[in-house]
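Note that one protein chain of the assembly has been removed; the remaining protein chains are unaltered in position.
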Amino acid sequence: MVFLPPDLRLRPPDPALLFRRGEPDDPRLGESFSLGHIPEGRIPDVVIVGVPQDLGVRHNNGRPGAAEAPTAIRAALYRLTPETWTRHSLEQLCIVDLGDLIVDGVDIQAMHALQERCVAALLEAGTCAIVLGGGHDIAYPNAAALFQQGECGILVFDAHPDVRPRRNNLPHSGSAFRQLLEERNFPAHRLAYIGLQPFVVARVHREYLQSRGVQSCTLEEVRKRGIDTVLPELFAAISDRGRLPVYVSIDLDAVPSAFAPGVSAPATVGLLPEELLWAASFLGARPNVRLLDIAELNPRYDLDNRTARLAAWIIATFLAGMSERPLPQ
Amino acid sequence: MVFLPPDLRLRPPDPALLFRRGEPDDPRLGESFSLGHIPEGRIPDVVIVGVPQDLGVRHNNGRPGAAEAPTAIRAALYRLTPETWTRHSLEQLCIVDLGDLIVDGVDIQAMHALQERCVAALLEAGTCAIVLGGGHDIAYPNAAALFQQGECGILVFDAHPDVRPRRNNLPHSGSAFRQLLEERNFPAHRLAYIGLQPFVVARVHREYLQSRGVQSCTLEEVRKRGIDTVLPELFAAISDRGRLPVYVSIDLDAVPSAFAPGVSAPATVGLLPEELLWAASFLGARPNVRLLDIAELNPRYDLDNRTARLAAWIIATFLAGMSERPLPQ
Partner (left out) sequence: MVFLPPDLRLRPPDPALLFRRGEPDDPRLGESFSLGHIPEGRIPDVVIVGVPQDLGVRHNNGRPGAAEAPTAIRAALYRLTPETWTRHSLEQLCIVDLGDLIVDGVDIQAMHALQERCVAALLEAGTCAIVLGGGHDIAYPNAAALFQQGECGILVFDAHPDVRPRRNNLPHSGSAFRQLLEERNFPAHRLAYIGLQPFVVARVHREYLQSRGVQSCTLEEVRKRGIDTVLPELFAAISDRGRLPVYVSIDLDAVPSAFAPGVSAPATVGLLPEELLWAASFLGARPNVRLLDIAELNPRYDLDNRTARLAAWIIATFLAGMSERPLPQ
């Protein structure tokens, strides 16, 4: 079984990132992952791939650092235990961490093309993919990879809609969803945002969303109606009531900087960690969620790995949700 | 139209604080402000003035730094977008940032006198004033400026009541409201606090408030009854049901240090950013709110400008509330 096109090169995860207590009865998540390869004859439940680049952030005049995020997330994720306090265990999942796409010296468009082919190959093989950004421009190749397989829905947790035009004709960390709508003709009613905020969005971008019919749930609406109300509603809408495959994209700057200081653009208010974790659990449990990414972690501004740990918890909670998915028949 | 006495000197805002993306469809708040002057023939909706001093903090044995606050708040405020996600826009307001009062080498009492004359002149001209502290001693000249025009109400968001006596006969950052009550005979029932806390107030100061009939809403009461209940009640009480002009004073140490680390006296618990923003929106929308200040930001202890951004959001949210005020008839 071949998963990836042979010209795609990945750097396997550094085993030094594994945390081992040396106690057989206290295994950690990383120890149960397959690192750098897919076990013979298996279709993994989940494949993790990192995209260690911040070119898109730089093109957007942001502060560099997101290229270091995949390593920081892995260090935190590998250290967690598989214990969920439910009857399910993360150890029942086959999880592969293939490592990072090798993107050294590649320009941003070629990078996006590599990522799109990589993610598309994983999705075609039937696995669920988790992509560790990188700047939020990773959303464009991710969305394209799922959309090239047919109609799908996209749910974005973000303070910003990222519908800026290209800049000097180049994609960047603020342009992914405009590219998707305009360059790929993605249907606007299949795209929804949760957590958009005032004072950090240009009026023209708000109007762009509204004129096209993109669904935008602001932070204020989450506060009024509750994440456990708005999320299931939006999810049903973009996925045609669970019929379509779904891609979930989480920009960590949706979270207030008290909880997520290590991001490219820190936030004053936002979705709370427990709200995002509730969402990750809900979404992990939906069989049609095929693709998750986490973007914009910037370890250079993190405090004692607080934000990297939040990213790791989001992934672990999503996996815990997956462990509750009904078995395929 | 002359607004300010000719001997009052202000240092106009440094245009280098303006954030420009260089994209015409993404204007930022600072670009729509008039910097350093009042447009010919206009009465601005809002005039911003900074008071870059921390003499009062030093006299109160606090840690210096608040003198740098106006610049830090401007840098964060100018960068915000005018987008409110409502039908109103901040761009419909005429906002002037006159810059900072020049107080170099002036003693604290002379400083307060300058500030009082400056704010009084703005209020007399019919504009709403926003004062960027500085230590919380700025509340004394601010309150005095509004009160010299007639009966008014004062609402203070703070963990501490700031009713200490003068120290060595000098005002300081903990004495403003005692001075106001005793030196200006301000009527106690027109003064109310929101967010007072245990363990940071002397018993004698709590008793001082209670014996005079000042209304004190503790943090615990906010938790029990909700900011959206206690604030409208107190507002009605101090303003004679909206009839009197109101001055709102926000000490950022009312907020827990997780969200507001950059203050003179960091707090363990407190009003949450979203509670303060709800209050700012409510108060901005009241036509009788004439004066707002934000005190005690200390950029030297801030983390990645988190607290300066909170101050900027409070102001932007207050302005968003203002944009919803009914037009004068």
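As written, the chains take the letters A and B, and residue 1 is the first residue of each chain.
Please note the rule applied: contacts are C-beta pairs under 8 Å (C-beta built on N, C-alpha and C of every residue); 3 or more make two chains touch, one makes a residue touch a chain.
Fair warning: this is a prediction, and the values are worked out from it, not measured in the lab.
Residue-wise, the contact with the chain that is not shown comes from B:R223, picked out of B:R20, B:R42 or B:R223. Among the residues B:P13, B:G65 or B:P256, only B:P256 touches the chain that is left out of the figure.
Among A:T81, A:Q109, A:Q148 or A:N288, only A:T81 touches the chain left out of the display. Residues 61, 164, 196, 198-206, 218, 220, 223, 256-258, 261, 266, 268-269, 301, 303 of chain B touch the missing chain (whole complex, contact as defined above). Chain A meets the missing chain through residues 21, 23, 25-27, 29, 80-85, 89, 258-259, 273-274, 277, 303-306, 309-310, 312-313, 316-317, 320.
We adopt the following convention: only the chains that are shown with their structure count from here on.
Centres computed as Cα averages put chain A at a distance of 40 Å from chain B.
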